[in-house]
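Let me give you the structure first, and then I'll get to my questions.
Every protein chain of the complex appears in place save one, which is left out.
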Amino acid sequence: MVQALNAALARAMAEDERVLVLGEDVGIDGGVFRVTDGLLDRFGAGRVRDTPLAETAIAGLSVGVAAQGFRPVAEIQFMGFIHSAVDQLVCHASRLRWRTRGRLTCPLVVRAPYGGGIHAIEHHSESTEAMFAHVPGLRVVIPSSPARAYGLLLAAIRDPDPVLFLEPKRIYRALKEEVPDNGAAAPLDSCFQLRDGDDLTLVAWGAMLVETLAAAERLAAEGVTADVLDVATLSPLDMGTILRSVEKTGRCVIVHEAPLTAGFGAEIAARLVEHGLLSLRAPVKRVTGYDTVPPLPRLEHLYMPSTARVLAAARETLAYS
Amino acid sequence: MVQALNAALARAMAEDERVLVLGEDVGIDGGVFRVTDGLLDRFGAGRVRDTPLAETAIAGLSVGVAAQGFRPVAEIQFMGFIHSAVDQLVCHASRLRWRTRGRLTCPLVVRAPYGGGIHAIEHHSESTEAMFAHVPGLRVVIPSSPARAYGLLLAAIRDPDPVLFLEPKRIYRALKEEVPDNGAAAPLDSCFQLRDGDDLTLVAWGAMLVETLAAAERLAAEGVTADVLDVATLSPLDMGTILRSVEKTGRCVIVHEAPLTAGFGAEIAARLVEHGLLSLRAPVKRVTGYDTVPPLPRLEHLYMPSTARVLAAARETLAYS
Amino acid sequence: MVVAVTTVASFEIEYRRYLDPSGRPERSLPAFARDRDALVSLYRALVLTRAFDAKAIALQRTGRLGTYPSCLGQEAVAVGLGDAMAPDDVLLPYAREQGAQFLRGVALTELFLYWGGDERGSDFRRAREDFPICVPVASHAPHAVGVALAFQLRNERRVAVCVSGDGATSKGDFYEALNVAGAWRLPVVFVVTNNQWAISLPRSAQTAAATLAQKAIAAGFAGGQVDGNDVIAVRDAVHRALSHARDGAGPHLIEALTYRLSDHTTADNASRYRDDESVGGHWREDPIARLRAHLTAAHGWTKDEEEATLASCAAEVERAAEEYLATPPQPPEAVFDYLYESLPADLAGQRAAAAEAQAAAARSDDG
Partner (left out) sequence: MVVAVTTVASFEIEYRRYLDPSGRPERSLPAFARDRDALVSLYRALVLTRAFDAKAIALQRTGRLGTYPSCLGQEAVAVGLGDAMAPDDVLLPYAREQGAQFLRGVALTELFLYWGGDERGSDFRRAREDFPICVPVASHAPHAVGVALAFQLRNERRVAVCVSGDGATSKGDFYEALNVAGAWRLPVVFVVTNNQWAISLPRSAQTAAATLAQKAIAAGFAGGQVDGNDVIAVRDAVHRALSHARDGAGPHLIEALTYRLSDHTTADNASRYRDDESVGGHWREDPIARLRAHLTAAHGWTKDEEEATLASCAAEVERAAEEYLATPPQPPEAVFDYLYESLPADLAGQRAAAAEAQAAAARSDDG
């Protein structure tokens, strides 16, 4: 995925000179995960800028330069450090067009690696996507494969409004796949269907698709087929695809790594009961992180939703009648 | 409600000298809404401190002084300005006990007036409670009457862990009621049942109880009776009371002022479908603010959930079968 | 005991003023200030600003405007900096820069609309690149850095001007913005309007720093103080800072010393935290009286000219107020539009539902 993201950034910078990349260590170091590797050499220190250590300024100056017509792609080194940028995202980036009735706009992309499972140190495993999906005017996009990472990042950069682009760092290098650098953007308003089935709908995003697809595999071996949907664009949400799937299957399990309470899975479940109650043949289950802090590495495995937990929830849902 | 909050603060400061009040203009000015009026004269500039204009510092120094055994009650002047404090609440206040295995703790209360409907200027009408209800370790409490404001604030101050205490400013002065200053705290782990009924469950918190109770009144006149539940303590959530009510009524409408998507109503609806599907006789409806920025005063009324919208949703739900 | 010490850096903060409170020049005036017409136009801008301010308060008191922040007594800061800026510079105001915004081309009607609760008040017909008023204190400082970065990247001789208050200097985003501006040597000028108060907190309690100008030292560039009630000094200082920035020499910070004669806003009651006598004393520093005295003494400003100026400003304000009051609110759809360039499907559904809800409310009497 790292290479796909790097290719998308290079492509975007090559085809549109208004695109800038900025953040901590994005220059000569190429980003701590190497997502911006080589961009400095290719596009120069004007357009690829190492910033001082200041997330509020990173987000805030990005709003300013975006209002001037540039298309900044700002990196927050880890999602655990995005909180200092929240004020700028909520009060300004997401509202500039609204506040000025379209006079000033904010074509900004904020990238951040997120999620756990890599035995990281404290504050390096958070997934707080739900907090941002609650912010009107801010798109929240999360890829789950190299190809989708490439297409969605291009789409996010070309989008005229602010996008929070969250990169599931656990699968930065896990999934390898050839991604043609063809400049083709993916849609920012629809789920991706990763598997077709009739008995169950599994909904997830980001790295959790690994456990979710594994569970679907396992179920298939048992003759149970599942739709597997990658939400990908949490906000605005493509609920239509999810509703149609559940209309077919009548059963749904939602999987995310973030804590349960007020996680984004709640929004999907809430819309299912509001708009799809009749098609529900079983309770909508959520398999998520617990309402706790992500533990440090020694106990982290107890926190991360596992294939086993997804399977258990799926079986409960299937058994229900 | 302002007087009740003021009485609770005075009571807490009088009975426990570890309690401090700090924030912008909380001293001689008594707070821009007068919630801290008179505390400076009574308890002195040591314990009632006007801070420089710096929300990050307000939250952060409160964590430090709390770790030393004090019980700071910090005011964020408006919820629209709480974002600069998010980093301290998420990374530190909510985790200090966890991180140190109980060695250091954070008995902190952060108070903030929230919500719209008072024709305020920009950034003075936000309700982002859902973002905080997603933070493990942080309690989120919202009173809806002077009496509950008094009891819940006392409970929040006495609680050994961090509490975000959100005050619905629209009803700061609206509802008048005599509140005995008896030092009795309200529970931090249960909903309040404000009306008893059999046909419908109406769930709300904060100022939205005004429209919700008005709708219940109206329905009662038509012979339809509703349970009206004030969630009050969003996190941790008392789902049991809500489930029991819906078991009885089979129908539920959730009302909140915050935008729909990823609002806290979603969590309640999601738990209803996960744990109460069988009792649901109609889709769970949410009557909320729209997924937009709160408009400036001239159009604000179009955004705020109205009694009419609550009634319409209730009637749809009741008509469903 | 001898101690191992060497001095590795030293800094100074300077203060500038041309006219004393009585309007008498203390020093030879800068070139522009020897031109009667230039001074007269500055004077008119000050008078217009105060007339607008008075009208806004009157409208608020009669329920026809929302909460409003008066700039009474601080007009010279905004007028001086607004006059010094080039048209294609970009202004990032806080909230009391009415005088600067008018000089930039923002219509009086637009500011009435904004404070009247209508987003269109920030859709300036002129000054298209200027930022709207910024309510979250100091959060616009990083925006100024971004705007300046755009100028630097395009090699334009333009400057971003960020105005904030004394309270704003305590905020982390203010400091982060200064630091990045210094590190990248960006064309941005930070003007701090030190009106001695942040609502109820006096400047002395905001920071232990002897001056607010020295905040710039932490960011590695120069800052200076100016008498903010001497419009000539303000204009001169801002003009120097702008030229300096235009020449690629980087940012500058100007602390303009003035006094907030009004309540913090129409929602505030300053008598709770400061006594009126002490406030009254500051009228002796009134920037308008000061310039008028100088105009009269040095340029034969006449009673007729004075009255004509007051009258024309009053008339201009009245016209704007009437235009504002005659402006119908935006259509209901405006609640959903302008958030995204094109309305996402998900929001389109809410837009429709909202229209339906209104229709229903209109039919019934529940609303």
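Letters A, B and C mark the chains as written, and numbering starts fresh at 1 in each.
As a working rule, contacts are C-beta pairs under 8 Å (C-beta built on N, C-alpha and C of every residue); 3 or more make two chains touch, one makes a residue touch a chain.
Note that the structure is predicted; figures quoted are calculated from it, not measured.
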When the whole complex is taken into account, which chains on show are touched by the absent chain?
A, B, C
Can you tell me which of B:G27, B:G80, B:G115 or B:P136 touches the chain that was removed from the display?
B:P136
Using the touch definition up top, pick the residue from A:G27, A:G151 or A:G263 that touches the left-out chain.
A:G27
Residue by residue, what part of chain B touches the chain that was omitted?
20, 46-47, 51-52, 54, 56-57, 59-70, 72, 87-88, 91-92, 97-105, 136-137, 160-161, 189, 236-240
Name, in rising order, the residues on chain A that touch the hidden chain in the full complex.
24-25, 27-30, 32, 50, 52-57, 80-81, 84, 119-124, 218, 260-261, 290-293, 295-300, 302-303, 306-309, 311-312
What residue numbers in chain C mark contact with the hidden partner chain?
1-18, 26-28, 30-31, 170-176, 179-180, 182-183, 185, 205-211, 213-221, 225, 233, 250
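We adopt the following convention: only the chains that are shown with their structure count from here on.
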Shared touch partners for chain A + chain C come out as B
Distance-maximising chain from chain A - centres being C-alpha averages
C
Judged by C-alpha centres, the chain sitting nearest the middle of the protein is B
For chain A paired with chain B, centre-to-centre distance based on mean C-alpha positions, whole Å
29
Whole-Å separation of chain centres (CA-atom averages), chain B against chain C:
35
For chain B, residue numbers touching 2 or more other chains are 56, 80, 84, 122-123, 261, 290-293
Spell out, as numbers or ranges, the residues of chain C touching 2 or more other chains.
119, 136, 172-173, 339, 346-347
